[in-house]
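Structure, as structure tokens:
Apart from one protein chain that is not included, each protein chain of the complex appears where it belongs.
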Amino acid sequence: MERIEADMNTALMVDGNAVAGELQRIFGRDMTMAVARCAGCANEAEMGALMAFTRGPGVVLRCPACQAAIARIVETPSAIYLEARGATYLRLAAQS
Amino acid sequence: MQPLIEWQAGTVTEIRPETPQTKSFTLALPKWTAHRPGQHYDVRLTAPDGYQTQRSYSIASAPEQVGELELTVERIPDGEVSPYLHDVLVPGDQLEVRGPIGGYFVWEVGLGGPLLLVAGGSGIVPLMAMLRHRAAQRATLPARLLYSSRVPDGVIYRSELVQLSDRDHALELFFTFTRQAPEGWTGYRRRIDEAMLTEVIRPFEERARVYVCGPTLLVETVANALVRMGLPTELIRTERFGPTGS
Partner (left out) sequence: MPLRYTIQPVAGFISRGFLGRRRPAEVENRLPPGQYLVTDFPVLSAGPTPHTPLDRWSFTIEGLVQSPVTWSWDEFQKLPTQTVTVDISCVTKWTKLDTKWRGVTFDTLLQAVQVEPTAHYVMAYSDGGYTTNLPLDEMVNGQAFVAYEFDGKPLAPEHGGPARLVVPHLYFWKSAKWIRGLRLMERNAPGFWESLGYHIHGDPWKEERYSGD
């Protein structure tokens, strides 16, 4: 992300770490140190380091290298949807 | 196995003004868990008609402050949650929170140093938890804080920061003022830029663990500058607060 845009859309972006609560609720453990491999460009980044867009109908987590959507989370009154087509894999450290 | 985080109603035990725009809130929690410095809680508000809204707030207190939790919140005039916390909440009220959360933006003494902390505005909050923890552990690893404020009375935790660094020569503070500096100020008076970061990081020879926190646009600028300076990206951690104070 070299260029800095001063528009509100850019100012609303946060880090994947800001979505730690939603992720932990779904996975039952902290996911911000889990590594996501981008299915588009093969970049690996901790989920906490992904670009997070949270002010919309759902949460979109994007690859910091190529900006492709890695994962999306939607919470409806009856369910939580998690889609992660944009990730080749998530790698979690084994828990002791 | 980590516990599933659940919403719990904390009780506000104390509200303390820090600056004209910020207040610290102490909460007693039914289920307190020791956090890692840098972690945050989610705060959720519910209206009588069921409308809900939620924001994240970094933990200001050190984990050594057992049983309670301190948050420091900047009042964003047209915001939804922070004006409620500032203008409506009083000691004795309950606040729904869940946490501690986020394993990415954390630093503990065990991770070592040297430590470079870069804050803009309320971005000081999670970095303060790190410094309080560092002091509580009597750690001596070198740490430098570069902290950007608009105006002199916008500096959050000023006296505590000065006290901490007076007692501890391994902790050095660098303030910069972007709108108005204190009278007779000889330090920085501009937005954080590459030259400033280069000066502050120099004794650490680019091997520092760097934590950058504040309004998104500030974090963006600083992170880009650090990458251009050749710092290894795996040593840089960022926490963007969104449009706060921008």
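We just call them A and B in the order they show up, numbering each chain from 1.
Note that contacts are C-beta pairs under 8 Å (C-beta built on N, C-alpha and C of every residue); 3 or more make two chains touch, one makes a residue touch a chain.
Everything numeric in this text was worked out from a predicted model, so none of it was measured.
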* Check the options B:I5, B:L27, B:L69 or B:L95 and report the residue that touches the missing chain. => B:L95
* In the complete complex, which positions of chain B touch the hidden chain? -> 6-7, 9, 45-49, 51-53, 78, 84, 88-89, 93-96
* Missing-chain contacts mapped onto chain A -> 1, 3, 5, 7-10, 12-13, 26, 51, 53-58, 60, 62, 67-69, 72, 74-83
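Rule of thumb we're sticking to: only the chains that are shown with their structure count from here on.
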* Structure fact -> Between the Cα centroids of chain A and chain B the separation in whole angstrom comes to 22
* **Complex contacts: residues of chain A adjacent to chain B** => 1-2, 4, 6, 8, 10-18, 20-21, 24-25, 28-30, 32-33, 46-49, 95
* Structure fact -> Per the touch rule above, chain B residues touching chain A in the complex are 1-2, 4-5, 40, 42, 56, 98-99, 101-105, 215-217, 220-221, 223-224, 237-243, 246
